[in-house]
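With one protein chain withheld, the remaining protein chains of the complex are depicted in position.
Up next, chain A:
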Amino acid sequence: MDFKGIFEVKKKINAAKEFLTNPKQFAECLPGLQSYEVMNNAFKANFKLDVSQMKIPHMSTLTALITANILEKETSVEINGNGRSAGVGIKFNIVMGLEEGEEITRVSWFARVDLGMLSKLLGEDNIRRIAEPNISHIINCISSKLS
């Protein structure tokens, strides 16, 4: 499944890059984050995913364990990761293109997510419905921290 969007932050490109490549800075913006560990350009994170919409009677949240690598380029940041939740392997790839404007940086982002059998259970429309408020939360948080 693909997601994409654009947002602006009130910082120059280097400051934006520094934030987006440092888990210690952006981790706070990730919803459901329980704990994380940083190792060089990689980080491991433990999330609680809100799955109350899946109507599993005995679960409202599920643990997800993710490992991701961060790749910094001149005008982009890429995060590649994989993990596991509900016994299902998850993969994702996020690319953020950075374009400097006057006192701002425009971030054009694209994310490709493979949720395996979770997609079969939930259905794409429902995944989007769950993902969209979380994505808005992340973007608002990043924008506010970088303003």
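We adopt the following convention: a residue touches a chain if its C-beta (ideal position, glycine included) is under 8 Å from a C-beta of that chain, and two chains touch if they have at least 3 such contacts; residues count from 1.
Simple rule for what comes next: contacts and distances are computed from a predicted model.
For the chain of the complex excluded from view, the name given in UniProt is "FAD dependent oxidoreductase" [choices: "DRTGG domain-containing protein", "acetate--CoA ligase (ADP-forming)", "DNA-directed RNA polymerase subunit beta" or "FAD dependent oxidoreductase"]. Only one residue in the set A:12, A:44, A:84 or A:145 touches the chain that does not appear here, and it is A:84.
Although one chain is not drawn, the whole complex shows that of A:94, A:118 or A:142 it is A:118 that touches it.
Summary of contacts with the chain left out: across A:48, A:112 or A:145, the touching residue is A:48.
Residues 48, 52-63, 65, 84, 86-88, 117-118, 120-123, 125-126 are the ones on chain A that touch the missing chain.
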